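Missing here is one protein chain; the remaining ones are kept as they sit in the complex.
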Amino acid sequence: MPHLAVSGVRASYGALEVLKGIDLTVEKGGILSLVGPSGSGKSTVLRALMGLTPITGGHVEIAGERMDYSSARAVREARDRMAIVFQQYNLFQNMTVGQNVTLAPTKIKRRPKDEVEAQARRLLTLVGLGDRYNSYPDQLSGGQQQRVALARALALDPQILLLDEVTSALDPELVNEVLDAIRKLADEGMTMIIVSHEMAFVREVADQVAFMDDGEVIEAGPPALILDTPDSQRARDFFGKILRH
Amino acid sequence: MNYRFQFGVVWDNFGALLEGALLTFQLGVIAFGGGAIIGLICATLKTYGPWPVRALVNTYVVFITNTPALIQIYFLFFGLPEVGIRWSNEACLLIGLTLNAGAYLTMILRAGFLSVRITELEAGQTLGMSLIQQVRYIIVPHIAKSIYPALANFFIVVLVMGTSVGALIGVDELTGQAINLSAVNYRWLEYFTVVAGMYVVLTLVASIGLALLGRWAFRVKARIF
Partner (left out) sequence: MERIIEQLPRFFSGPNMLLLLEAAGLTLGMTIVGCLIGFALAFVLVFLRQTPGLIWFPLRLICILYVEVFRRIPFIVVVYLVLFFIQTVTPNASLFTIAVIAICLYAVAYTADIIRGGLESVPQTQVEAAQVMNLSRLQINLMVVLPQAWPVIIPPAIAFAVSFIKDTALVSQVGVFELAFRGKELNNQGFSGILVFGTIALCYFILSFPLSLLGQHLEKRLATPRGQRRSR
């Protein structure tokens, strides 16, 4: 049974349909990567899973359990089981790093403060920022903020981690530190969906790659297959453009 | 609450209320227009005048904007007769409102003046434009766009808040009429509710009109709400 199964999911922004029937599966501990041109709907898939963009058709199953996103309870349940890291990190600017990471576990999961704080410090050390517990986001570089965002997402003990182009907003020299952190998580067996432009990283880390364009999944399969020898012309065009950089 | 609403009386006297509304509108327009002229002159003086003139304008603006319009109007209404000037209630209201509006409009217009970059004027100068031409072709279009929302909003303020003060010195604008008519048969609540509604309608019409004017004449997208 796949950890996450997306079947025929549709989503719209107003009159514009941005997801036109998406089918995806991820196994437990597996890593699925979504690639494709801008506007293909990759980020929208993640946003829809987290209930930020309304799903207008199809269904989602998490560990075999069907989630009906039209009910608020189901959305809360989905958000409970999954965590997302955004491209723009979206750390709470008015709180310290430590407060960012401990906020949700304390307020939502209602765990005792010492336990939460200990976990926060552990996670921050994991991403290499153990000494920045009391810093504010505007005192950190982009790469550091993104790693805090990772720690913050992990503090919620998610079953599935969604990463939405987490290195795209970073200066090149800061990208690797974030990729290292993600590698560590992959080694520990976290189920992940990664939207990314970093093809070398995708090739290294992903179990499955899905190429999306214009709101649909065009093809999916192991990285080597999709990235090196794609079937569709659109995929070939896309990878051709990327590799020329 | 055992109060029986009787709106019938209000409808009977609706004509008087409409007259009041008309007067309100006229007063608002004249006060705003006069104030705009004062504002334009003062803003120009403040931007280009020598320092004694600027100080004078500043004193005027600061004093008017930090004292209530009501007190300013009382000052004219009760004070002018003492120096022998006997103006009608309406005239006192109008002069007071105009002077009041002038101070606020000076501030608004000056903000608009300051938003024109000096380079635009220099470009005009190098093209051989006289000062008047510069004002007309460079400053005015530029300013119109940036301060039109503030101007339109202030017009509503004058129309509503400014003119209603007249009721307290016996001017028969909309609020004044409400007071007069209520005193006759004590239907205060009904009259004032209807008058409140009339103000809302009046300002909505004015807002929409100003928004349309803005779009047509100045290509400004002004909010109605």
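In this document, chain identifiers A and B correspond to the written order of the chains, with residue numbering beginning at 1 in each.
We adopt the following convention: a residue touches a chain if its C-beta (ideal position, glycine included) is under 8 Å from a C-beta of that chain, and two chains touch if they have at least 3 such contacts.
Keep in mind it's a predicted model, so treat the numbers as computed, not measured.
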item: Of A:63, A:103, A:126 or A:199, the one touching the omitted chain in the full complex; value: A:103
item: Hidden partner chain, touching residue among A:58, A:142 or A:221; value: A:142
item: Absent-chain contact - pick from A:83, A:192 or A:220; value: A:83
item: Contact partner of the left-out chain, one of B:27, B:138, B:178 or B:210; value: B:178
item: Absent chain, residues of chain A that touch it; value: 50-52, 76, 79-80, 83-84, 86, 88, 90-94, 103-104, 107-108, 136-142, 145, 156
item: Contact footprint on chain B, counting only the chain that is left out; value: 1, 3, 62-63, 66-72, 74-75, 77-83, 156, 160-161, 163-165, 167-168, 175, 178-179, 188-189, 192-193, 195-196, 199-200, 203-204, 225
